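Taking it in order: structure first as structure tokens, then the write-up.
Only one protein chain is missing from this complex, and each of the others stays in its spot.
Our next item is subunit A:
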Amino acid sequence: MNPFTYSHATAVDDAVRDKASHHDAAYIGGGTNLLDLMKENVERPTHLVGLNRLPLATIKNNPEGGLRLGALATNADTAWHPEVEKRYPLLSQAILAGASPQLRNMATNGGNLMQRTRCYYFYDTTTPCNKREPGSGCSAIGGYNRIHAILGTSQSCIATHPSDMCIALAALEAVVRVSGPNGDRTIDFTDFHRLPGNAPHIDNTLRPGELITGLDLPAKGFEKNYSYLKLRDRTSYAFALVSVAAALDLEGNTIKEARLALGGVAHKPWRDTDVEDALKGQPATADTFRKAATQMLQGARGFGSNDFKVELAKRAIVRALKQATEMKQGPSDVFLNSNP
């Protein structure tokens, strides 16, 4: 771990200025990922700008009928917030499927978007990794890649984005609010994270120095028919092999609108609006779900240890859509969605 200096900001402008005035500075909120990365020598900031005194921890209704989640509200406070539970239960469920209670108590909403991949090679500084050290090569391709991507990969990187919360945020079409040296702007959630291409060291579309201040959830929360299904190698405290955020607007048994996002399969929450469009007007049946699953995984490919994810993702989509349609837990769902 490098020596570093630390300061805490009390206003957003100060935070942005403070970061800009240091070389290799980083913002720190809950620190649940950054501190690990620093201990592993993956991140070596020389200055940390502490954010926890910024007035960004609130969750409140916004004028457009949606909900604004402060960037510094913790994952736990967000998941258990009455408005989130009532209007955006998909988001609650996704947050609670992630990490552990201890981590969720520390982790902030802004930080959740900023967390980095859990690729083994990214974390181990003795191995080449284009994300950690651009141009050094990708060790996961041809290596051990059980937890790696099957969609949107490149020759430079097959890492996945690890968040659960973000998969639900993608499905719900949240908007990211940011402040930076050149003022404030908003970024549509789908545009926030990026695919690796030939620059896998860049995770997202934030410009230098920009700070996430909040997330806006649109009014429509799909609170009647939704499911966040996470498949993993143990029941808690494990990243998703495959996860599915499914949200449906049903009229009788007909799908009026569908949202579908996958986690654990790509460098960003994976959405395909063509698939969602194709679901419109279709009956909510297993056959419809299977077709959607097949379409969603078109172009997916495995890299050896993760070949199974293609089939697993299809089956998970079918199950999640079924769960969203029926909104009742079968015997197996009790285990799958237990979210301890």
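One rule holds for everything that comes next: a contact is a pair of C-beta atoms (placed from the backbone, for glycine too) under 8 Å apart; a residue touches a chain by one contact, two chains touch by 3 or more; residues count from 1.
Keep in mind that, in the parts below, contacts and distances are computed from a predicted model.
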Per UniProt, and picking from "4-azaleucine resistance transporter AzlC", "Xanthine dehydrogenase family protein molybdopterin-binding subunit", "sn-glycerol-3-phosphate transport system permease protein UgpE" or "Acyl carrier protein", the hidden chain is "Xanthine dehydrogenase family protein molybdopterin-binding subunit"
Hidden partner chain, touching residue among A:Tyr120, A:Phe189, A:Tyr228 or A:Phe303
A:Tyr120
Would you write out the residues of subunit A that touch the absent chain, in ascending order?
1-3, 41, 118, 120-121, 123-124, 126-127, 139, 142-144, 146-147, 231, 233-238, 241, 308, 311-312, 315-316, 318-319, 330-332, 335-336, 338, 340
